[in-house]
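Single-structure report; data block below.
One protein chain omitted, others in place.
Going by the order they are written in, the chains are A, B and C; count residues from 1 in each one.
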């Protein structure tokens, strides 16, 4: 095609860079600087897609992100669904097609990269139109650190569509000069960047599109989008306004678009939107569009104005250009299939219609007035009020923050004034200023504030920025906003939501939300159905729920509801604006938290050794722990069997470095631990070790582990791997908030030390050999004691604890030497058959001994008594955390589940963990629900027992030892005998070797 | 350019009936006043009419009907809870869901597309087995599927072993699914209104009328209303009401966020939930991806949450569903969920005669709607707790006989 | 501990970041990452202004900082404020018996914990804020983060300590928990693949 609708000159496009692109399979040409929409229109293509429900042809209806119609799917270079032709920049290699309301997710992987960047500024200005540029410049001149963010490729906003003189220059020059000065003053100026949300304390989130405009010239794996998290002390919202349509019969045909958008296409892109144009307006703004188009050589057939009173200036302007002006008239219908061919108008006095008159036209420009783009302001908690004169919701700036609080909640707990007085406490921060809270510190300027004249827009921005500078305590010299022409004395616009009829139920082609194919008739039906709330009506009709989130339809819909139901607009209100302002790609929000960076992988000092020795890993919290080390194609069962045999019969070694370690120091350390643990720690002797259990205040077990007394006033507390951070937090909470009088200090030592249990009958030999200075004999180094020694002059601590029932020495050293220690233990142990084992073998060994794992054999409903550990609950202590809860009714129930062992009758059958236990003898003909007596928490195949076995939490378990119970496995009953939970070496003879 | 395209499949929802409900002027007295016009309040009214023949009922709503959590939830319906008491209640509700469209004569779009609860760690696998096995013995359709099974049911899920938290398997409930929340609420409202129940909107309850230890009505911002019985179905706002009577209720009101993408062609055939990465996602009837995350960490009535939770959710979504990378976040919002210490609801009588409590549903309220409606209606009508809600009495926090869905690490939602 | 002689050769201290060091060396010139040598470090807990605190300060020859910052002792140790009664002392260069001296100074009225294996330091040079701003909401620009500042907070999903080692933010030390070090190193390498955070020079306010 030939761009036959391109003007000979003008527009902010690069005419010497032609770009061809593919739309609906046809190659078309446009220029660099075009959007897909402007390039299509330059070739006379209005019809972009069909509507979602009715399949009606739809065209470009606006020039920006408010367009409800021009949905496309990009197929190359970067496939992406649900884009707007009006916001996609023309780029090399672009191909796209229209979509009827639903996109298709590309199935190929997304090779692009995304990231997040944080920015801290004094002032954030959102929108680089005249108000925003002026505000940014003033602030930068006063020395503020400023960020200026705008969603378009070019700064200028409204000025790009509306050439004029400003600051003594033409607007194009003024924009360039201003941008140059901003750059010189190190303003962070981001174009192609949409602020999509405003949050508390001056936080703005924006998405920057970095490469799409370069199309196939950009590497597929380049940084495509960046989320900016901008923390600003003050923010000025200068986001402009969206033009409002008027709803009338068949108002959705391709060729019908907003009047201001036509002017944008003409002046910014050098595109005439048609050959033969009519204009339908309720206000003055559309006249400029009509005149600009006429002056660009477009035939303007008529201007239809719903008002009776129209300014002389406009009447004269139309007369000079020979454009017929129909005042007090409305468009009542249109014709055309894939493009508008004619329109019908009638005189209308608010109640009755005159006779019909028709104009042939391929294009109809519509203006129902303007809605300030208050989305961000509303998101941040700014209140809106309905302005009768503008027919729009505008910022309600008289409202203070306390009223915002009240409006959000309905009621506040304390009188508003008191809250307000307290709202700005003195900052304890080293920061100079306290950022604003909610709408405090948020100003709105320009047409976003309802200031539609250029001069009043600049004035409002000037006022906003000067207030911000005062708040920032930045001196500024007296200045005035750039000189512009006096604003024209506007004749008030009429508020006309839709062209009515006797029965709104019949208005089935009066489209309110074109994207949803929702009409005035739908609204009328909703109201007839008894609905009064705008929220209900919108849900009934689905208005405002589509891709554009009702940017053009929201206010109009409220207006129509008000009109049909007879309610006042101000009492109906509008629905709450919710982030994001425009849709944001999931991948952009994910940033670089993808793949292996999705969540930290925590590893121990010997992780590489585990990998080199073929370990299979298990995720435990964020840690990677070796689960088993298969050799020569072993499966898990074989590897675990080999590992457990080694630990029971020779010697095994485990990387236990992930266990939490907390150093507890201070004169009251013993007292503190007595309050925390269920048993007594204060009687522990230096050099000795005690096992302990911690409960919540509800009496349920939350963690367990061993405690080493290292000095009179010092203990080393071991926690579970998963519990390390939680337990430290728990201890700090009690210490700081409840017992600040206790002289105790807590410090984490989890990663300071590596800990390697060396386990099995030959462990003494290994330890004795590697640490010749240590007497590892049972007499010199008894069970539940620890000793310090050295390896190559490096201190090593060895503890005689056992989580397997075997003779065991847990060896700890500064983690720097972890790998050295580990390899020397392995080397030394080689002749004793030392075998590294993983968490799975560890589980088999501990379960054979009936040692529970908190979080596996407990679930937050289990007390120490339930675990058969009444011995760990002190009777002597007056109190400890959880003690009082043991006396509650539920704790005395004989229906409590208690930890027991299970031996399946068939020792080759493994009862899966999680299996439920029942007493019924057969599942055949059993009716649900079937009573469950408990469930299996741990289950393993034990070489030592020569049988499978399980641990289970069983109702009344401690009184049922020796009884039979059935586990339900794959719909079959698997009989087992209930035993003590300690199944192996009940006498505990092995621990001393 | 040929431009004829068919209508977009699935884009059109079923039409609503031509009439929904009346907006009557409140009377001075009703046999039963229900505080809260959300799903629970409306369902309770419906079943008071249907099962107990009580029609002199007012449902008092401070805003617009079903405009609270009913309008904000992600509509997942399932019954595969851990404990017998929970399962019994939710399974009863699920059976009612299966017949609800006929009962209400309203197209509620109950789509039994199945729910997968992913397990990413060995402990999650154990917990999942435990829950599945308990579900089966409680008569709930539940099964364990391994990673291959997950891929078969939902090919979109990244079941690669190479991801940060590989999918080890999932529990699957085929009868679980989603429904269209507005349609459900409106169905109940329409039935109730047609039976003569007064649905009173834009009316805030400010307190209670009492005589001694008996509640005799409510105070509102418009006028006092006498009532034979008063039933609370006010979710997160319950404690602000019970506080006026000195009844302590152990709930905390927290924001729960949700979000939707734009409309996409059907790609996601089921519902996937993952506790480990804090995500659940389904594709609603019109084609939007509906997603939620965990409850926000601190108390708040503001119906908004913190955005970092959404960012984390997006990372989880792209990790689990690589194909979602180029879907777009269209809208995010939050509801206010009332959570209890044991993550189970509180339903039943109160220390005040004729005052009945229903709150603490956390993230489970929507799926329980019809079941709760029946049980609460029974409790109100007879004055004694329905067997299904009896375990969920307020005094369990004193006895310690909790129904600890939270402690047992069961998945939310 | 009585054993003081070993028959074995010395143990080698390892930081487990050899692979990352090679990758850091290959980074472009805009930003550099260096793994600092393993250092002895101690967690000190003592009431500010107490006798013990005074004794510690005498030992160090330096006042303990009282706000989120670090100071250097005359002997070159880095003393980092972690909390109102908590400091991390990086004992570089290593002083024999330092821990014992510290313990003596605090005797009975505080705590000293050897945390040498708990953390490791990475030094970011060049446009350090431009790199780190991708992962932290803390303001690390020189205006807000002058030499001597020490902030604890997140870098992506890990908690780290940021030390400002130069006036112009061109040397920022990250003190990282050992088990998170590889994650942090991976993150830094990934972040360094893309353009840094600031599109234009960003520094001091410019006044006219």
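As a working rule, a contact is a pair of C-beta atoms (placed from the backbone, for glycine too) under 8 Å apart; a residue touches a chain by one contact, two chains touch by 3 or more.
Everything that follows uses one rule, which is that contacts and distances are computed from a predicted model.
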| item | value |
| --- | --- |
| Name under which UniProt lists the unshown chain, selected from "Sarcosine oxidase subunit delta", "Fe3+/spermidine/putrescine ABC transporter ATP-binding protein", "Autoinducer 2 import system permease protein LsrC" or "Cysteine desulfurase IscS" | "Sarcosine oxidase subunit delta" |
| Contact set of the excluded chain (shown chains only) | A, B, C |
| Option touching the unshown chain, where A:176, A:611 or A:889 are the choices | A:889 |
| Residue of B:95, B:206, B:226 or B:399 touching the missing chain in the full complex | B:399 |
| For subunit C, the residues touching the chain missing from this view | 68, 82-84, 86, 137-138, 151-154, 159 |
| On subunit A, residues whose C-beta touches the chain left out of the figure | 199-201, 203, 231, 381, 401, 404-405, 408-414, 418-419, 422-423, 425, 427-431, 434-435, 437-438, 675, 697-698, 729, 732-733, 736-741, 878-879, 883-885, 887-889 |
| Positions on subunit B contacted by the hidden chain, ascending | 237, 239-240, 243, 246, 248-253, 297-302, 304, 306-308, 338, 341, 397-400 |
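Keep this in mind: only the chains that are shown with their structure count from here on.
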| item | value |
| --- | --- |
| Between subunit C and subunit B, distance of the C-alpha-averaged centres to the nearest whole Å | 48 |
| Subunit A and subunit C: spacing of chain centres that average the CA atoms, whole Å | 31 |
| Residue numbers of subunit A (touch at least two other chains) | 593, 596, 599, 601 |
| Interface hub residues of subunit B, defined as touching at least two other chains | none |
| Residues of subunit A touching subunit C in the complex | 113, 115-120, 140-145, 183, 185-190, 223, 229, 231, 430-431, 592-593, 596-597, 599-605, 607-608, 623, 663, 665-667, 713-714, 743, 745, 747-754, 772-774, 788-795, 814-821, 824 |
| Subunit A-facing residues of subunit C, complex | 1-16, 38, 43, 45, 67-68, 85-86, 108-119, 133-139, 141, 144, 156-158, 177-180, 182-183, 186-187, 190-191, 193-195, 197-203, 205-208 |
| Contacting residues of subunit B [partner subunit A, same complex] | 1-8, 10-13, 16-23, 62-65, 67, 71, 84, 87-88, 120-123, 125-134, 136-139, 163-165, 182, 193, 201, 204, 261-265, 267, 277, 287, 301-303, 306-307, 310-312, 314-319, 322-333, 398-402, 404, 406-409 |
